[in-house]
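Below: one structure in structure tokens.
Note that one protein chain of the assembly has been removed; the remaining protein chains are unaltered in position.
Let's look at chain A:
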Amino acid sequence: MSALADIFSSFIAGQTGARSARVIDFDKLSGGAIQDNFGLTLELEGGSRPGRQEFVVRQDAPSGVAESLSRPEEFRVLQVAFKAGVTVPEPLWLCEDSEVSGQVFYVMTRAAGSASPRKLVKADFSEDQRRNLVRRLGAELARLHTVRPPQATLEFLALPDPGNPALSRVALYRRYLKEIGEPHPVLEWALNWLEDRAPEPGPTVLCHCDFRTGNYMVDGDELTAVLDWEFAAWSDPCEDLGWLCCRSWRFGGDDREVGGVGDKQDLLDGYREASGIDLDPAAVSYWEIMALVRWALIALQQARRHMSGEQRSLELALTGRMVAQMEFDLLNQIQELEDGQ
């Protein structure tokens, strides 16, 4: 552990031109089975960032799996999001030489606060605080969605195929379901429903694709950083809003549609205020159904990782047993949408 701290601190000293770097604190941060995140506090002498500095170093875990972006790709997405004005940790330096630490890694600034979903959902916020936080989430997405293809540094992100992002997702999830090879009539039924009701696509924009409670940090009642960019993709703006509102990400705050924190109207208002764009609430509802299907498929894939012996884990095994919850929500939510509730 301390050897790793020394490796990172020398790397940072080299990047900043500091005369010396003293490690004040180094610890492994929670969250992320695929990536390791380390908190590193340094006292830097001289160079471009003198004084006490708090960093986060993110690198692949030894048992990394690749369905998502690589660390260099994620770093480039983070740079684009930062430039677009999204509240993210500032991406500082990428080290693609895996000889340095044993893995490719990058360094970013450390944001204050916590990403814990339970803590946030249980927080004793006033209605005003909730409204402001949820509007802010809308504004963050609006800023991210100003990024449109093509982007020279994001060439690794494929455009939706077919051109309609919803139909492109349906095709992808059908493929996942086929690969899993286990019968799931409810998911087949929901995929048909999604195929038949795909809305007119919005503009194709840069989407975070894992923007949910648990993946952004809050300090007090203030959003301090949007994290975990490894699933970023070109898609429909409403995909991000639907994922954020999905029933699976309310952590017990079931009556608060936006991540267990607040109301959907405030999210849409915040989005409109920052972008001038009025999103169609019906399209967001549609993408909430898509979100349930997606999460069910991810859960099935995680269970497969356990069952195949690739990564034996009780947590992955139990995630597989959660799929019936998503299926139950799909049956209820589709019925409610059709009944016009």
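By our rule, a contact is a pair of C-beta atoms (placed from the backbone, for glycine too) under 8 Å apart; a residue touches a chain by one contact, two chains touch by 3 or more; residues count from 1.
The working rule: contacts and distances are computed from a predicted model.
Participant: Tell me the UniProt protein name of the chain this structure doesn't show, selecting from "Polar amino acid transport system permease protein", "Sulfate adenylyltransferase subunit 2", "Acyl-CoA dehydrogenase" or "ABC-type quaternary amine transporter".
Facilitator: This omitted chain is identified in its UniProt record as "Acyl-CoA dehydrogenase".
Participant: Among A:V100, A:L154 or A:M322, which one is in touch with the chain left out?
Facilitator: Only one of A:V100, A:L154 or A:M322 touches the chain omitted from view, namely A:M322.
Participant: Decide which residue listed in A:D25, A:E155, A:E179 or A:D254 touches the omitted chain of the complex.
Facilitator: If we include the chain that is not displayed, A:D254 is the one touching it.
Participant: Would you write out the residues of chain A that touch the absent chain, in ascending order?
Facilitator: With respect to the unshown chain, the touching residues of chain A are 183-186, 188-189, 192-193, 196, 254, 314-315, 317-318, 321-322, 324-325, 327-329, 331-332, 335.
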